[in-house]
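Take a look at the structure set out below.
Every protein chain except one is present and positioned as in the full complex.
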Amino acid sequence: MIVAEAKPIKEILEMIEGFNKILVVGCKGCVTVCNVGGAKEVAILASAIRIAEKKKGKEVEVGEITLERQCDPEYIEELKDIIQDYEAVVSLACGVGPQFISERYPEARVFPAVNTKFMGGAVEHGVWAERCAGCGQCVIHYFGGMCPIARCSKSLMNGPCGGSNHGKCEVSPEIDCIWDKIVRKMMAQGRLDELLKIRPPKSWLTARDGGPRKMVREELAK
Amino acid sequence: MTEYKSGSNLEKVLKAGHFAFTGECGPPRGANVEVVRKKAQYLKGCVDAVNVTDNQTAVVRMSSWAACLILKEEGLDPNFQMVCRDRNRLAMQSDILGVSAHGIKNMLCLSGDHQRFGDHPEAKNVYDIDSIQLISMVKKMRDEGKFLNGEPIDVPPKLFIGAACNPFAEPLEFRVYRLAKKIAAGADFIQTQCIYNMKRFREFMKRVVDMGLHEKCYILAGITPLKSVGMARYMATQVPGMDVPEELIKRLKEAGKKKAAEEGIKIAVEQIQELKEMEGVAGVHLMAIEWEHRVPEIAKLAGMLPRPKVE
Partner (left out) sequence: MQEFKPKIVAFYCSNCASSAAEISNKLGLFLPENIKLINVPCTGRIEILHLLKAFENGADMVYVVGCQEDSCQYINGILKLKKRVAHVKNMLEQMGIEPQRLEVFSLYAGKGQDFVNIANEMLNRAKQLGPIY
């Protein structure tokens, strides 16, 4: 799923400085799962905004709503009747949400309340880690089911580099050296021959490097 | 008439069967030509080729190719280094043609330290291709006269291709295979990370020889003289794959603060002499960064002088 991190409340308060009617919009998708943008977090942010503004001597009106998802127009449509009552919209969805809201309601002043970080999953309760960089050409099967593009700091396809340090990446002891894992697993499984194959340079055309991407399902599109 | 891949001095020396001795020069943090010329003076006549690092530890310095040109002017055989961190395949091929056009004949292909270590940690990550893909690419350009995309190059570059090897880094079991991979990709010579544990290195070289890798590629062992106990401890704990035996640290300690550097040089000289007799080792790469002025003395004590002249 898409993993995002809450922006510091200070940053959000600075963004909405001067607005008196604010709508906080959450999302029941990915950001609920990683506990940064669901209904609970909407209530928390709304309360925090009211307290902070009250402290400044201002009474602000803060609306709260959580949509099924902010990446489908049919749910963004649900804001139709209420959005004009507000001066600013703060979206807790990943980077897609605020943009969808902005597109559908061009007059609205939309602010992002989270920093979208990566595609990943939960590795333990409360901890999410990156697994996929969206390169557009998945070849994890070459690497024992692990992705070096996303999980090697240098995206090596013929790793490990000389900086692999007791199973950790030279960049930080908090980052596992994925090549250490790949090599150990494949050697243990007797797949040394696959490791000896020289993987050719990756085409980054299918990745973000090639430009913003679209995915079309022909049978479904008009 | 011997067929050379590049005709560099290093290649000629190795091909003639001599024990090679290379050095290293770190470019300055500015357009300071004088400091490069000064370093060149120390190294002249002591080494067969000089590595010129490429934004080492991800810290901005004068570019490797530029410093290489200065060294060439000073009569040295530069070993141009290129890391994968800062350049994409276009810039790489472009620079490869550029250095070859200027008569630089050796090239070391490296991954490069991640930019998070350096002085511009917020920079965009390139790593378009990795070091092994870079070796293959240079070989393709030189031997097939083709760019990475298969199109013809009008005057192919002539480079003696080098790569690095860190024999004691994890995962240990795989290191000799990674070396094999680099050689299969096209590496003509290898320079290892600096060695302190000679016993373990000898075991590593045995595996290399068993696999016949020393016949396909010239392997130069890296040596960095220890200047102090502090430096030894730093190497032992902060540098991946570094194995600094306690006996060496003990020797430095016992020599006392003032004499530690002398002892470090003594150790390096002993190592060089031992490596000269080790099977599979074609030479030594001396990394005496910011200590270039001691290189002539080390070369002399280790019996590396005079350097051979091969026509």
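List of remarks:
Note that the chains are named A and B in the order they appear, and that numbering of residues resets to 1 at the start of each chain.
One rule holds in what follows: a residue touches a chain if its C-beta (ideal position, glycine included) is under 8 Å from a C-beta of that chain, and two chains touch if they have at least 3 such contacts.
Treat the numbers as computed from the prediction; the structure is a model and nothing was measured.
Taking the full assembly into account, the omitted chain touches A. For the chain missing from the display, the contacting residue among A:L13, A:V33, A:A129 or A:I175 is A:L13, taking the whole complex into account. Subunit A meets the missing chain through residues 8-10, 13, 40, 43-44, 47-48, 50-52, 54-57.
Please note the rule applied: only the chains that are shown with their structure count from here on.
Averaged C-alpha coordinates give centres for subunit A and subunit B that are 41 Å from one another.
Here subunit B touches subunit A in the complex through residues 84-85, 89, 111-114, 116-117, 125, 127-133, 136-137, 148, 164-166, 169-171, 173-174, 177-178, 180-181, 184-185, 193, 240-241, going by the rule given at the top. Those residues of subunit A whose C-beta lies close enough to touch subunit B in the complex are 153-167, 170-172, 177, 180, 183-184, 187, 192, 195-196, 198-202, 204.
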